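Omission of a single protein chain aside, the complex is shown with its protein chains in their original locations.
Let's turn to chain A:
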Amino acid sequence: MSTPTDSASTHEDRPEETDSPGRPLLVLLRILRPMTVPMLWTGLVSWAGWLSLMAITVMGAWGVGHAVVLGTLPPSEFWWGLGSAVAVRVLLTWHEMDVSHSLAYRVLDLLRMRLFDSYAARVVEGRQAHSGDAASTALTDLEKLEFFYAHTIAQMVSAVLTFGVGAAALWLLDPAMGAAVLALGAVLMASSLLLRRRMTQAGRQQQEETNRLSRFITDALGNARDVLSFSLTDRIIEESAWHTARISHHERRAALMESLASGVRDLLTVTALLLVLLLGLRRSASPESAVAPEMMAAAVTLAMMSLAPLIGAADTLGKLHPLQASAARVAAQLVDSADLAAIGPAGSGPVGPRSVPQEPSLDDSADVEPTDHDPAVASRASWGVLVSGLRHRHAGRGELRYPDILVQPGEHVALTGPSGVGKTTLVNLVSGLWRPSAGQVTLFDAKETGLGCSPHEIPEEELRTRVAVVDQESRLFRGTVEQNLRLGAPEGSLTEADLHGALAAVGADRWIRLDDELGETGLRLSGGQRARLCLARALVRRPALLILDEVTASLDAETEADITALIRSQKCTVMTISHRASAVATADRVIAL
């Protein structure tokens, strides 16, 4: 199995390395196309907010200018206008914050589910991401992007429009001032590209370090038993402090560059201020060619108010550079899964990966309701297995080849072989979790011998209810015993009696009840107890094919004998993989790999 980094690099257009760092965010925007209308609305509201703010400040300055220079009080319309501008501004600010954040969190909600789908597809492909990494993308990275969704688009729209209005008004007042502000506005926007590459890089490094920390913490907490047993807590804390320092180092670089860039923008604004004031002072030289003194305060304010939204927009654009990495990761995951869904894995038929909605869409149509196909009606007959010319290639681990195997329906066979021969991979291939790189797995019914079909041609729901796998990676989930037993079973297909029966069959009724809470991974239970519950979960579905991989390894001799007898009594086809003579002895036939 490849590491997450490997899997990322195998994907050709790894977004971090593309020449235009703006791309990942653009990719995300494409995904968000259905959100266009709310985004534009947010932009317009924000624009109106800026315009009302501009009105308030420019009117105020105009009033002060007239009062100082000419000694006149403004007319009553002025006061009404000022008052209503204040009211409008306050309402618009509130509304803008409300719609933009609500939009942002709605988008996050949708992207989160898309990411989940993409991870589900990955297991099928056998290149699973580290759960700490994946969770960090699905939660932390997305939360960071909140900023992007909430502000960027709306801010760009409103900044440009506000600037347009302000610059035009200033042009009317004095073309020279208008020109100066226009020029500086252009430079300001260009300044958002300042230090772009280095900020993107710092952001990426920071994010990589954060993921490293996330992985490390996940591992440390996941292995808490060993950490405590070896009393490694101090080491763990030391290492997490080291990771934190690394993150901070990159974060600091990004923050300093960001602050430098916005400092430069600040200087540009001051330059604009200087220019406008200088142009005002020029009146001393040639009074007729310049703005009247009473209008100077209004002119200065107008210039500032035109540039202010641009500064905000440029700051936001600048802040996006460090976010590129987060966006890239999210985009990579999503694009990846879209590719998979569209094309399907190379060289393996037209069907897309399982459990992934074929057309992931932003609305909820991805939650496919159970189809009218009712697996309970399907025959309870056992399924045979035919393996022919099967090979599987692992990234970096060479190719596994399997002998041809025929297992008749209802037959109990044992598969043995030394460690590393690829027994677990065989389980993955026969159960249809992975696709072989060559050769064929055929599952067939007693009646239609010789026909049959590969696991991928069987409808997902039927395949999963008819083929049960219990191996050492089988997990229990947080929730009650009953919830665990019902996991994945079609609604209403299992009665309470079925569940009780299954518990009793594996001898679990002596130590647990259906409504007992298990905790994550069933942490309340011993290894042998977990194995027995996983077996109960498989048996209660009355599978047509039962695949068992070292299920009895952690059981004592007596319990093992009981469990072996239980398995022996099953009518379905059973493939047992084991090293243990006792498990092998009860099989109809032993196949050596």
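Going forward, contacts are C-beta pairs under 8 Å (C-beta built on N, C-alpha and C of every residue); 3 or more make two chains touch, one makes a residue touch a chain; residues count from 1.
Please note the rule applied: contacts and distances are computed from a predicted model.
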Omitted chain, identified by the protein name its UniProt record gives, among "Cytochrome o ubiquinol oxidase operon protein cyoD", "HlyB/MsbA family ABC transporter", "ABC exporter transmembrane subunit, DevC protein" or "Tol-Pal system protein TolB": "HlyB/MsbA family ABC transporter"
Of A:Thr36, A:Ser259, A:Ser388 or A:Thr495, the one touching the omitted chain in the full complex: A:Ser259
Selected from A:Leu73, A:Ala183, A:Ala438 or A:Ala565 as touching the chain missing from the view: A:Leu73
Contact partner of the left-out chain, one of A:Arg30, A:Arg401 or A:Arg475: A:Arg475
